[in-house]
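For this view, one protein chain was removed and the others were kept in their places.
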Amino acid sequence: MDTLFASASRKIPRTGKRRICFPITSRAYYGRSQLLIKKLHHHPAVELELMLGGSILLDKYSRHVADDIEAGGFTISASLFNVIEGGNHVTMAKTACLTALEFTNGFHAIDPDIVVICGDRFEQLAIAMAAAYLNKTIAHIEGGDVSGSIDESVRHAITKLAHVHFVTNDDAQRRVLAMGEDPKYVFNTGSLDVELAARVDTALTSEQVNGYGVGHDIDLSRPFLMVIQHPVTTEPDNRRHLETTLRAVGATGMQTIWFWPNPDAGTGEMAETIRHFREHHEAAAERMRFITNVPVQEFVAMLKMTACLVGNSSAGIKECAYLGTPVVDIGGRQRGRLVADNVVRVDYDAAAIRSAVDRQVRHGRYPASHLYYRPDASDQIADRLAHVELYTQKRFFDAATVRT
Amino acid sequence: MDTLFASASRKIPRTGKRRICFPITSRAYYGRSQLLIKKLHHHPAVELELMLGGSILLDKYSRHVADDIEAGGFTISASLFNVIEGGNHVTMAKTACLTALEFTNGFHAIDPDIVVICGDRFEQLAIAMAAAYLNKTIAHIEGGDVSGSIDESVRHAITKLAHVHFVTNDDAQRRVLAMGEDPKYVFNTGSLDVELAARVDTALTSEQVNGYGVGHDIDLSRPFLMVIQHPVTTEPDNRRHLETTLRAVGATGMQTIWFWPNPDAGTGEMAETIRHFREHHEAAAERMRFITNVPVQEFVAMLKMTACLVGNSSAGIKECAYLGTPVVDIGGRQRGRLVADNVVRVDYDAAAIRSAVDRQVRHGRYPASHLYYRPDASDQIADRLAHVELYTQKRFFDAATVRT
Amino acid sequence: MDTLFASASRKIPRTGKRRICFPITSRAYYGRSQLLIKKLHHHPAVELELMLGGSILLDKYSRHVADDIEAGGFTISASLFNVIEGGNHVTMAKTACLTALEFTNGFHAIDPDIVVICGDRFEQLAIAMAAAYLNKTIAHIEGGDVSGSIDESVRHAITKLAHVHFVTNDDAQRRVLAMGEDPKYVFNTGSLDVELAARVDTALTSEQVNGYGVGHDIDLSRPFLMVIQHPVTTEPDNRRHLETTLRAVGATGMQTIWFWPNPDAGTGEMAETIRHFREHHEAAAERMRFITNVPVQEFVAMLKMTACLVGNSSAGIKECAYLGTPVVDIGGRQRGRLVADNVVRVDYDAAAIRSAVDRQVRHGRYPASHLYYRPDASDQIADRLAHVELYTQKRFFDAATVRT
Partner (left out) sequence: MDTLFASASRKIPRTGKRRICFPITSRAYYGRSQLLIKKLHHHPAVELELMLGGSILLDKYSRHVADDIEAGGFTISASLFNVIEGGNHVTMAKTACLTALEFTNGFHAIDPDIVVICGDRFEQLAIAMAAAYLNKTIAHIEGGDVSGSIDESVRHAITKLAHVHFVTNDDAQRRVLAMGEDPKYVFNTGSLDVELAARVDTALTSEQVNGYGVGHDIDLSRPFLMVIQHPVTTEPDNRRHLETTLRAVGATGMQTIWFWPNPDAGTGEMAETIRHFREHHEAAAERMRFITNVPVQEFVAMLKMTACLVGNSSAGIKECAYLGTPVVDIGGRQRGRLVADNVVRVDYDAAAIRSAVDRQVRHGRYPASHLYYRPDASDQIADRLAHVELYTQKRFFDAATVRT
């Protein structure tokens, strides 16, 4: 039945190469995957098909992604609008479902050998589920980490649907194995983000920074903070938590580049909180610049220069470990991750945050940690995707079996 | 935003009881859960809301379920048609997505404290995902088992989304813990199916059996085989595997009650295979009766009487262990499950199947095994659902931590 | 925004020809459109893209359609499974919505100049709506007719979304103009079905007929009836109406080829009614053969041979007018259509049906009517699709304006 009309349809003709389908649903994932995408695109044994959906199609800052894709000559097999408006839990769940429904049609038309799932965003689990039901081999990048928010559940559920695992650190590898994955298919390649960060040597000027976003001008020749605080979808108090950080950071008296939160559930009220703060704490807000997005190269350059990164971004745990940037990690979102010395953890407590920031600024930069770093992550992943033996029937691999 | 219109809407008013939402998408799950459903319905601390979707709404044999529900006075909060026709992998994936999308609206309206996910059917993972994104506490029944088919991936992925786990045996418990679940929330209560089977003492007549399905009359006073062979969604050769079993069973010369396969991907070609066999192997088919469905009580009565159960049903592993029914388990679908002495495993090989059946018929019934049995599974689950502490933020529980 | 990623995507490259997209969702529509499809495929100014969805992908009798498509070298741009199971009003509505949602993605990728909507099936309105919202020029075939069932609403609503109209008869043309369509874009080309019927000169043998379906053998050398009675979605008593016809036809004592009803809302209970009749009226049923489907050529050959067509099929009104086949048209489904002398209309009344059938059988064949016939329908439609001026902004064309 499945193939009744297949012979006559505009299926993509098979070339003998391994066909690898890479669903990309956020600009952030595109950013961190760009080395890998380029390598897959040029790999002689691989035919790469990008599928775009979700927020990447909606993001006005995605212009450079579009330019990149055109310049790179990548093939986009499908562009699917499937974000349901609302920024709440209901629309997050429904967006995941609609995304997966539409990607199913895409997978059916493309018929890939491997579907690459990157990270732990909510729609990636839905896409992984669809790919699994279509009997595709699934490769997962960045499994086995521990964090807070719904990402924690999403990440491990993807692991249990995936067949090939590229983890970024030893702890993650241990956990993926504990969860019953076959050691033959679990590879610690280090983090793609960190590989990219390690290669960036872009210089950054104040003019560039002040060309983005709204608010006060930043003078890069003087110390500045960076803040990235995303909503934690499993917590009810995102607004209050953000206010706490706003107050604590405001109290430091330092100039600050503040990144708007991710468009996840809770984002609406967080944006409102920031707007409210800007109106009611003018003095503090006058030292702040609010930025939505910058190209990944400039983002890394900022991380290299900032006196301290504050908030709950994974960049604090991974890129900053390698770059030696001092980090104040707030609340539960990154709780449980393997961290290097550069990270100080605090609760949602204004005094604690402020004192931790002060301490980190005084401490200055840390030596580079290789917790999440391998020099050749993208090469390793590309090669394994091109040559790893494919299978679809999973089987829980008992750790006991490993030991014998 | 989420609650802008909430106050004025026809939300179900909260009663102070814990609201437990039980999505039911197949008659089989209703069957095995009926003791639990009754106990939750009568539990003083619980408000039970059944949500119906998927194949249970399409199944003409669900009449007795409807009668049951009416007689029981259960509340059905939503009835959602969401099965996409086709019986192939594409429609299976899309059905899962549509089901979850619609159940999201249901969860939003019902606002349950707990969502109960039962088993490992493909749509249950999608529903669990939706519930997780809505920040509901998820209870999972029957996690930690190992099997073949896509169920293997589905089951463990649900475990990684769920907060409270009711497993049916020691092996499963060990695996759920290995996967990083918190021991405080993992309960080995035994199997609901087996509890139900243990309580059945329905007598069964040949007339009853011959009132179901099509084909040859069965004489229960003489030895008979039962066959249940479902498609394995991750295998390409379901048709050939079924033919093999048809030939092997036909060659035994014994009368046989053959159950039609599940409506999963692959079911279309399996039904066709059976039809083809009936036409082209008339002699063998004349000893066979083909049945779609019988009420669970009569099904258990048959298991108690049959000379041997052949195929790949989980009933062979679980109910038959307790009932002492000889079982020939074919192929990979139940591979890896903890089995009692009553099970002989064979490959998709006609000679091996036939010889195993002969051996099992000669052996006769086995002593009852308690591998999957606890006398009070439904009570235990109902009580824990009523009183277990609720949480939503999951955190990988390192086995190492357990040991310290 | 719409085009952010367009340049790099696997859009179908434009050839300078007019790109015409033809969504096909049922085998019946494929059947009646096959002459047109071939002509569009070979037209030098046209690039034809078939899009398949709905029941045509599910229909096991669509094998010959698939063969045709392959033999014809047609391009299938999308194959979309979107039929929601259930056969009731809820699933009919949801199927329409899902179909349109998925075809939207298809139209976006294909970017056609014209979308051709054929007839009045429920999903065609949804597809037309999607095409209209995408600002495509819509051509509608078979508008302006009057009938019963939901088709009546669907057909006229499509007219009000369409830009170019190909009607099959003078009455239809008058109505489409009354509804405010621009006379410049309303063409009476006659019916494609009738054009096809007029070209068929296939001989038909009893062996062929008896190779289809189940039931009693038909002897084509003796007079036989044909019955086609579809459910009327806007009526509650489809089951009783069908029973009435079964009784009336059974009472004639004539051998009968009975076609199963369409898979629309109401079809489930109608199929059950037929099954019930076969069991409880064995004598009558023994003169009946129940057939799901035959290729269109053989269907026309049957229409040419039958003593009388009974039921509510549009074939009785259109093809039979030209072929001169006596018809007993029952109930409201075709009420209001322009009919030739070959049609006798009766209500849901067994006595009336039987007496009308007797009268028609005695009368024998009628002279050919050209009410719905033009010899070159497919050529005319293909040429106009290739060359008609395209527009998208509709404007109600007041009949008053016409007259001045």
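Some points to look at:
Letters are used for the chains, namely A, B and C, taken in the order the chains are written, and counting of residues starts over at 1 for each.
Throughout what follows, a contact is a pair of C-beta atoms (placed from the backbone, for glycine too) under 8 Å apart; a residue touches a chain by one contact, two chains touch by 3 or more.
Fair warning: this is a prediction, and the values are worked out from it, not measured in the lab.
If you put the hidden chain back, the residue from B:E47, B:E85 or B:E102 that touches it is B:E102. Per the touch definition above, the residue from B:S77, B:T273 or B:N293 contacting the chain not shown is B:S77.
Within the complete assembly, C:C97 is the residue of C:I12, C:A45, C:C97 or C:A386 that touches the hidden chain. When the full complex is taken into account, the listed residue touching the unshown chain is C:L161, out of C:L161, C:V186, C:L220 or C:L385.
Touching residues on chain B toward the chain that is not drawn are 1, 4-10, 12, 52, 57-58, 60, 62-63, 66, 69-70, 73-80, 102, 105, 108-109.
In the full complex, chain A contacts the hidden chain through residues 57-58, 81-86, 88, 90-91, 94, 98. Listed by residue number, the positions of chain C touching the unshown chain are 1-2, 86-90, 92-94, 96-98, 100-101, 104-105, 108, 122, 125-126, 129-130, 132-135, 146, 148-150, 152-154, 156-161, 175, 178-180, 233-235, 265, 268-269, 332, 335-336, 392-396, 398-399.
By our rule, only the chains that are shown with their structure count from here on.
Counting every residue number used by either copy at the chain B-chain C contact, over half are found in both chains. Centroids built from CA atoms put chain B at 37 Å from chain A.
Chain geometry summary: the mean Cα position of chain B and that of chain C are 42 Å apart.
Shown for chain C are the residues in touch with two or more other chains, namely 57-58.
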